[in-house]
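Only one structure is covered here, and it is reproduced in the block below.
Missing here: one protein chain of the complex. Every other protein chain is in place.
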Amino acid sequence: MESGHTAWLLTSCALVLLMTPGLAFFYGGMVRAKNVLGMLMKNYVAMGIVTILWILVGASLAFSGSTTIGDYGVIGNFDLWGLRDLGQSNDHFGLPYPDNVQMMFQLTFAIITPALIAGAIAERMKFTAWAVFIGIWSLLVYVPMTHWVWGGGFIASNIEALDFAGGLVVHINAGAAALALIMVLGPRIGFRKEAIRPHSLPLTILGAGILWFGWFGFNGGSALAANAAAGNAFLTTQVAAATAATAWILAEAFTHGKPTTLGFVSGAVAGLVAITPAAGFVSPLGAMLLGLVAGVVCFYALRLKFMFNFDDSLDVVAVHLVGGIIGSLLLGVLAEEAYGGVAGSMDQFVSQAISVVIALVYSFSVTFVIAKVLDMVMGIRVSEEEERGGLDLALHEEQAYGFVE
Amino acid sequence: MESGHTAWLLTSCALVLLMTPGLAFFYGGMVRAKNVLGMLMKNYVAMGIVTILWILVGASLAFSGSTTIGDYGVIGNFDLWGLRDLGQSNDHFGLPYPDNVQMMFQLTFAIITPALIAGAIAERMKFTAWAVFIGIWSLLVYVPMTHWVWGGGFIASNIEALDFAGGLVVHINAGAAALALIMVLGPRIGFRKEAIRPHSLPLTILGAGILWFGWFGFNGGSALAANAAAGNAFLTTQVAAATAATAWILAEAFTHGKPTTLGFVSGAVAGLVAITPAAGFVSPLGAMLLGLVAGVVCFYALRLKFMFNFDDSLDVVAVHLVGGIIGSLLLGVLAEEAYGGVAGSMDQFVSQAISVVIALVYSFSVTFVIAKVLDMVMGIRVSEEEERGGLDLALHEEQAYGFVE
Amino acid sequence: MESGHTAWLLTSCALVLLMTPGLAFFYGGMVRAKNVLGMLMKNYVAMGIVTILWILVGASLAFSGSTTIGDYGVIGNFDLWGLRDLGQSNDHFGLPYPDNVQMMFQLTFAIITPALIAGAIAERMKFTAWAVFIGIWSLLVYVPMTHWVWGGGFIASNIEALDFAGGLVVHINAGAAALALIMVLGPRIGFRKEAIRPHSLPLTILGAGILWFGWFGFNGGSALAANAAAGNAFLTTQVAAATAATAWILAEAFTHGKPTTLGFVSGAVAGLVAITPAAGFVSPLGAMLLGLVAGVVCFYALRLKFMFNFDDSLDVVAVHLVGGIIGSLLLGVLAEEAYGGVAGSMDQFVSQAISVVIALVYSFSVTFVIAKVLDMVMGIRVSEEEERGGLDLALHEEQAYGFVE
Amino acid sequence: MKLVIAYINPFRLDEIRDALKETGVSGLTAINAQGFGRQSGHTETYRGAEYEVDMVPKVRIEVLVDDVLAPAVIDTIERTARTGSIGDGKIAVIPVEDVIRIRTGERGNDAL
Amino acid sequence: MKLVIAYINPFRLDEIRDALKETGVSGLTAINAQGFGRQSGHTETYRGAEYEVDMVPKVRIEVLVDDVLAPAVIDTIERTARTGSIGDGKIAVIPVEDVIRIRTGERGNDAL
Partner (left out) sequence: MKLVIAYINPFRLDEIRDALKETGVSGLTAINAQGFGRQSGHTETYRGAEYEVDMVPKVRIEVLVDDVLAPAVIDTIERTARTGSIGDGKIAVIPVEDVIRIRTGERGNDAL
């Protein structure tokens, strides 16, 4: 163990944890004023519920070692429940910093992933149903996926797909789940009919700034050390975000005539998503190309929801699912040996493609079942009157902004 | 000295410093729009005044070594005034990073502690009186308390009470001072009669997110190294916050029918307060228990102010005093040797209880005297007309939000 | 290379990057609601454009080594274009952390410097013109200046002026450019006639808090290591900000009768600016003096724009140009050998003064030419109607805050 | 001429405005308001303190019309604002002595 | 019927509303406003630039009442809004030709 690596990973833990509040505001600014608290809460509550479950059993199931079926690592066990036997050493993970730091670092990823889904179900999902949903989803979808990719499971070991910081585990996972969930939930009243406008873009832009900042912990920390690989992850992260943001507003300017601030920050997030699986494997110039593709493709992907009539309210599919797929696939081609030790190749591309399909299908189908069951058991959608009056009053008995004085 | 420990402590300094702005917004969102700037200012100004005093004499009085009365370390001296002779080494503190970093780290604690009190005196205290108050309070209350607990004084040496990151020094200290100050100041016009509602919960929730983030520096940095103890402090901090937040909204749901966003973040802060003295001494599961107790007890403690009719406007007593006591006491029971080298015991519990009483009584009584004297000398409360019209205009000639355009 | 230094510099990169969003909100709160998105965008877009240019050629031109004219280092070359040949080592810079981290660190400075200028041109400059401007300005003004001061160029080598973290490169540079740009752009409609009030001081105060936080990366990271020099830079940064903020509101109170929150945070920024060139060279007490001077002088410098009738809308000149000059000059006197190895002297003062003049004259004149040419080629100012209706709608087809619901 | 004031549910605004446009109305002005009436308010809870809030967010629109068009305007608002539940709001008709278009100085019906 | 408009100090709103409810008023609508009048404004200072701001935050309430209740409404507002210092505000009474309840289509006094 080295104090420098420990210092950097501790910092990364804090940075990634901050991303969930950042995400809350990124999303919260985009909804109407009557629903902003409901949206913030759906994000923040992940910091509560997922933390508890992770400490109790999630961390253990993901990282205690691999229970195999045939040659395929499928899930961990309960040996590490409650983190009772984790100790103060690095014996378990063998990383150059203590095991408990790694568990904390992984926890921050486990928190933000379900929080990402919240953008899709904005302005209409019950809070209680959401709270139950993310608890179940964490254990049934997030934990296995993490195990497969980072916990010794079959995606890493057998398929040999690469995922530097969560293209599969975080973004495709959340994006596919979002799609399944909104198919059960249905569109908001007024979707495609009324203008449903953001109530406070400054909040959204602030949230994006915080996300961008925190992402350096997300990708930089995923180097699992304070070294040149982390430095390269910083550069590629920054370049991809910058390029995608710029590409997005250029695409906007060509299409609508004006570059928008919401477009800029949306593009930045698309770039950050796309570079996530690739940050440690590509060069800064490779990241620029990746950012360019992500910015343009995600921008056009926004239209899918209007074409297929699913109300992905804050575009989780277009940004996280599409962006995650772009990054995971292109990484198979753009990887350079000098950076992460792996060169892009047809083989790698195929591995990436297979892993993408698995992640997408698993997350989508299991989420769909969870959502359907929950809807039958407790109902996942607020009443029409509650939706009209706003979730803040209906679900939380609060108003975001005071009236007089 | 090791660069890794230095790196982590530098980071912690920045994180804890950020907590004061975070706190400002946590509080600022809860007041009415006409008083938000006054509230932000009462927090921010602590970054000004306390810094100056700390550098000049506070740091020296707290940490230059212990002047004893009998066997009891009572206060430091002026040897380190102006930090003139601190040098670039770690000779003074003997920590694995430079002494100046430790002085900076301690400064950030010295800043936020008086800022915490500001929540209690919201919407009615004069700015000038506040500025003078925190200056005097820093030197007469904060500095001695720090000396006793962390500077070699009698609470650490003679009573052998534990305080990992500031249960006594920060939270009980600020909470008891808040109680004394509002007894002199009196309640706001309309307290218990009118609905005094938060003007912007998103600001409060943002502030809470920043606080949560910064608290990793607060507790994680208090390990005074980048090591497994810091990693454990991260985990316990996160778990306590998560559990308390969840417990609080469950308590709310049982009592009022609805979980609120303000409740969630209030619970998180209560959990963070309670884990502060214990973060390095308990296990993650211990922290979960601590968070559970803190969330539920602090929630019910909110009622005290209505029962006893003191206008603790933003619940500094219920959250910081009560939360701090919970953490300081339970730590005596929940400490496990494997974590911080100390096992919970009856002895330890008694030490904790004694130290709690001392901190509470000292802070309360000295603060009460300071407040009384200040009130006689300069008056500490704005006029009724100023209170009605709002502190922003009356004290600062500013309005938070513009009218037209 | 040492992981601890790497960890601290990675952290610093993230901190400095966050300053640009922080600055965006610091500025954004001060404009009218109809222009806030336009202002945020002018800052954020620097994170896009400057990043791309820096990676492609800027970093190389600044840091690839010095092309000399006579004995004077003038500019780098294209050897490092695209950061293709940077590698994973620290061979290029010889710092105790990887070269790519240093390139990233420098990038964050390259981003915020043009963003600082945006405060001067608030509420009236075209977005397209701004985007083109900062691209050109980065390459023609920022990159050479960096090279001269930090890249082996003549200001460091021949004039031997000191600039710890960017008094010349960042603040004087941006301040002088701001002055030139507004001379071409002209004042806002209503300047000196109407009350043009901030639309949301909480946003400004939040931005200031973020800036203060990020500045620890700016100045602390400029120690280029996690050591006592960084610790001292933390202390001096904190002290200067605190003293200048306090001095500013005292000056306000003497002049107008009331201390303002905008004044406090403006003073803090003035102090942070002034300490920037000096942070590693002066003692905490020296920093206190510096902060005092900066707070008072910058406060009175606000009047210049009314006297000379240039609409430096958010006071970039009074804060960054004046503050930068104060810091760069006083550093020549206040430097103490025990801190940064250099003692204040008449010689040093003269070097500082010469470097200030060069930075000011170069930045002002080249910026003026760029602005004039751009104005002829594409026009840099929006139409009167667009200015009246607000830049958000005119340039971005967006509104910051929603109307109903 | 008349000034027709209506207190409506915010979410009906767009539809009402479009309907009024078709009815031949040349303009209207809308304001965010808080209404108190038969429609029951709601409870708000902040840190355990429950407040009964009687006021409901409404939009107040006002339309200047000539006497001939007035009935149609009232009728249009009535139809498009109605959801059938309490809180749909009210319309009030107020006499107007004169209207002036600022830009041209036109007066009376010409100003509309 | 009458439309009673009152410009009041924001901090009196709750009390006035409660008093009006007791007087028998069936509803009212409140709006945030800025008033200019005898009450002196205040100075605002932003970075050394002082602005005299003549406008004071007020709440504007409006109540539709029938002719019989109107005097009681005026009286109630007068009593509960009065603090005795400048800026207490004004009440204006305006004739109303018709009132319609959107939900039911009732007209005139029935609509109140």
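We call the chains A, B, C, D and E, going by the order they appear; numbering starts again at 1 in every chain.
By definition in this document, contacts are C-beta pairs under 8 Å (C-beta built on N, C-alpha and C of every residue); 3 or more make two chains touch, one makes a residue touch a chain.
Just so it is clear, the structure is predicted and the values come from calculations on it, not from any experiment.
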item: Residue among A:F93, A:F127, A:F299 or A:F349 touching the omitted chain; value: A:F299
item: Touch residues of subunit D, complete complex, unshown partner; value: 1, 3, 17, 21, 26-32, 64, 94-103, 105, 111
item: In subunit E, positions touching the absent partner; value: 2, 5-8, 31-38, 54-55, 58, 60, 74, 77-78, 81-95
item: Residue ranges of subunit C at the interface with the undisplayed chain; value: 34, 190, 194-195, 388-389, 393, 397-399, 403
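One rule holds for everything that comes next: only the chains that are shown with their structure count from here on.
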item: Equivalent interface positions on subunit D and subunit E, same or different at half; value: different
item: Subunit A and subunit E: spacing of chain centres that average the CA atoms, whole Å; value: 50
item: Inter-centroid spacing, subunit C versus subunit B (mean Cα positions, whole Å); value: 33
item: Where subunit D touches two or more other chains, by residue; value: 11, 32, 34, 44-46, 50, 53, 55, 57
item: Contacts with two or more other chains, residues of subunit A listed in rising order; value: 2-5, 7-8, 11, 34, 200, 206, 226, 397-399, 403, 405
